[in-house]
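My questions all concern the structure below.
In this view, the complex is presented without one of its protein chains, the others remaining in place.
Let's turn to subunit A:
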Amino acid sequence: MSAVIDTAAKPEVITFTEAFSRALHDAMEMDPAVITLGEDIGDEEGGGIFKVTKGLSTKFGTDRVKTTPISEQAIVGAAIGASLAGMRPIAEIMLMNFITVPMDQIVNHAAKLRFMSGGQTHVPITIRTRTGAGAGTGGQHSDMLEAWFAHVAGMKVVVPSTPADAYGLLLGCIFDNDPCLFIEDQLTRTQTGPVPVKGEIIKLGKAHIAREGTDVSVIGYGRPVRDAMVLAEKLAAEGISVEVVDLRTVSPLDTETVLKSVAKTGRAVVIHEAPRSFGCGAEIAARIQESLYSELKAPVLRVASRDVTVPFSRVLEAAYLYQASGIEAAIRQTLEKRAAR
């Protein structure tokens, strides 16, 4: 059966996939109201196409861990319905591009029911999905659409950047009382990081200073934060002190932590994988300049991917995708701006 649920062996590190898997397992153990549904997720079906749910249906039963028909609108709609009856459903949408199908249930219902029922009902569902460019899966299987959901009042949007965060934040989503979208990166799913503490929930809505620094704040979420951490280490050797702000929760955004960091460094580079135009970076940059205009030592810069559909070919996809070198160049540019003044 599943290796990920084996707590007897205590490895030093775990992968993202193991972290997602453990969070699901532990949440189901912690609360019988936690159920999960999605395409191909049961052990009868081999435990999911990415094996995140492997072992769950065998341990918790197929009435709690259900493989569904290919009906995304029903996966989310049924999750909403079950949540109204007291469950904490985890709805899996195999890939993020397929989330365009249940948009009505998410945008008009999950996100709005608390508000529009005058607070009588709430929808404590978690939608787990997976995406990310760089894995060569083409433009209908790798879009980062987080900005769409961050734009909808009532939705929480979470993107982890380490396996331990993935575990704690997924638990955070599952036990949060609002609808949450949890985005898993398909490119880094086998990468490893320190093991989280069992049962330790990371509360949503709080950014995390992943690395302290004094010269420039790099603000982002998910995979690009991993690039920023590597860069920060490299630039430290040159005497450039980079502070990395990992938002963890994209929405609601922890503006306070962001502003505190930028107030200290005076410079900000905002990074995300999604295309640049109308992305979350624009919102973050706007909030920074609205509050800190006079304290900024350089314009707030954004690093993101190109405004085209993610192409399939490796060469094109690499040209589409934001690059770590682009983040580095932006950091240096903000520092030059100061020197020029």
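Everything below uses one rule, namely that a residue touches a chain if its C-beta (ideal position, glycine included) is under 8 Å from a C-beta of that chain, and two chains touch if they have at least 3 such contacts; residues count from 1.
One rule holds for everything that comes next: contacts and distances are computed from a predicted model.
**Student:** Could you check which of "cytochrome-c oxidase", "Sugar ABC transporter ATP-binding protein", "2-oxoisovalerate dehydrogenase subunit alpha" or "Recombination protein RecR" matches the UniProt name for the chain that's left out?
**Tutor:** Matching "cytochrome-c oxidase", "Sugar ABC transporter ATP-binding protein", "2-oxoisovalerate dehydrogenase subunit alpha" or "Recombination protein RecR" to the record, the invisible chain is "2-oxoisovalerate dehydrogenase subunit alpha".
**Student:** May I ask which residue of A:25, A:88 or A:128 touches the chain that does not appear here?
**Tutor:** Reading the full complex, the residue touching the unseen chain is A:88.
**Student:** Tell me which residue among A:67, A:129, A:265 or A:334 touches the hidden chain in the full complex.
**Tutor:** A:67
**Student:** Tell me which stretches of subunit A touch the chain missing from the display.
**Tutor:** Residues touching the hidden chain, for subunit A, are 31-33, 39-40, 44-47, 49, 62-63, 66-74, 84-88, 97-98, 100-101, 124, 136-141, 175, 277, 306-309, 311-316, 318-320.
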